[in-house]
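Only a single protein chain was left out; the remaining protein chains are all shown in position.
Presenting chain A:
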Amino acid sequence: MMTWRRPSRRAARSEGPWAWLAAGSVATSLALLALLLGLLAVRGLGHFWPAEVSLVALDDGRQLAGWAVKESPLPGGDGRERLYRTGNRDLDGAIWDWVDLDEIREVSHPSDLVVLERRRWSEFIGRLEAVETESGERISGESAWPALERRLTALEQHRASIERLRHQVIRPLVLRLEAGEASELERERLSAAQEQVREQQAALPKDILILETVDGRQLRQPLTEVTDALQPNAMGVGEKVVAWSQGVWRFLSEGPRAANTAGGVWPAIFGTVLMVVLMSIFVTPFGVLAAVYLNEVAHQGRLTHWVRIGVRNLAGVPSIVYGVFGLGVFVYGIGGHLDDWFFSSSLPSPTFGTGGLLWASLTLALLTLPVVIVATEEGLARIPESQREGALALGATRFEMLTRIVLPMAMPAMLTGVILAVARAAGEVAPLMLVGVAKLAPQVPVDGEFPFLHLDRKFMHLGYHIFDAAFHGGDVQAAMPLIYATALLLVLVILVLNLTAIFLRHHLRSRHGTLSK
């Protein structure tokens, strides 16, 4: 019987050191990439995990509660010290505490420790003594914690209903009133709704939480300031997973708090994606037309040769230079004139004469234009001459040949250009600082108000958010996990944008097979 044989793989392995060298380079790149993503994922996503709170008893009798963050050698001595995040900024003036390891007598994890996320003063870590209701009733002991959870849920429902009322009833009515279209009936409905909101706000639970820190200080905390309450040491894994997903969801869906060192990044996600999408809308037709002119229409002489070299070199111009150009030409030049002509009523406060979404997208479109032109041109050049001649020989005009044969065939190359452009634009921060990004712009640039898309508004950006939190925040240590999480998110957003374009390209390619010959 015959046996099927295959070439030995040993032959490939014995090809010498260069094969190892090449394989090693790939392995190193992959390892670095995995390390980067792993670091971002562990540090960023780990932040939302409700970690156990340690109760630390020191030799001198002092007690503190918090999470260990890092350890380092004692300055100028042997031994090590450990940094704890202890929260309670309102009581301690700081949320960090360095502890000498030698001074620690005991570390325990009592299950009655609570962590309260608050709107101000960072989180509270300590114990819940009692819940004092509006009527002066005091719920303490075992039933205090369930009472707190119940009341917190009620408070959230209350808030949600007020928010609904504001959003769905009051705002449309106010808009009509401003436009001078409101009837008498609508005016009445508006004031009724506003009265309702006032009532509901007055009816918000005015409970006071009686809290005690682990070293025995008491604190009266109004419940309305509390956003979340956890007992991490008493939670099972399942509960922790739920709390973790809620934390991640709040990070994705809420606006930032505490000077960008806490809270969520929703406006930044939205701003990044919207800006990139607008940039693609600007750059794609422009770049494709330019490439078509260079490759299909222009006389192929010395001039086109130099224009090509120029375009390729534009891709290497540092991005901050584009930022300066955008500031000078778009913001002050065009924007200033637009304000003079159309928005003079609101001067001296600028409308388009200041950085905003439109100018930022245009600046980035300019920045990524060479990439799109070069990629499209390469795609156009790859289309065989026989395809063009085939179309012409059937009686197509040059325009018909371009739109029906050449451009559809060059579509994957164009999308490659857009993918590269998106990848470059989504990560740019430097030019945006000049032309429209904002440290804090909780209002996203799209809403129900005419003209729905507000191109003049400043917007938030994940990249700038990282920069701001890392260098301009008051407490970098506190913002660090959020910086990791935001960086991870930025990578994911770019990945999603790219994958969308890649799937689109794949779909186009698979429709009629590839240009293999």
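One rule holds in what follows: a contact is a pair of C-beta atoms (placed from the backbone, for glycine too) under 8 Å apart; a residue touches a chain by one contact, two chains touch by 3 or more; residues count from 1.
In this section, contacts and distances are computed from a predicted model.
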What protein name does the UniProt record of the undisplayed chain give, "Cytochrome bc1 complex Rieske iron-sulfur subunit", "Phosphate ABC transporter ATP-binding protein, PhoT family", "ATP synthase subunit b" or "Ethanolamine ammonia-lyase small subunit"?
-> "Phosphate ABC transporter ATP-binding protein, PhoT family"
Looking at the whole complex, which of A:Gln63, A:Gln387, A:Gln477 or A:Asn498 touches the chain that is not displayed?
-> A:Gln387
Filtering A:His337, A:Arg404 or A:His472 for touch with the omitted chain leaves A:Arg404
On chain A, residues whose C-beta touches the chain left out of the figure | 299, 384, 386-397, 400, 404-405, 408-409, 511-513, 515
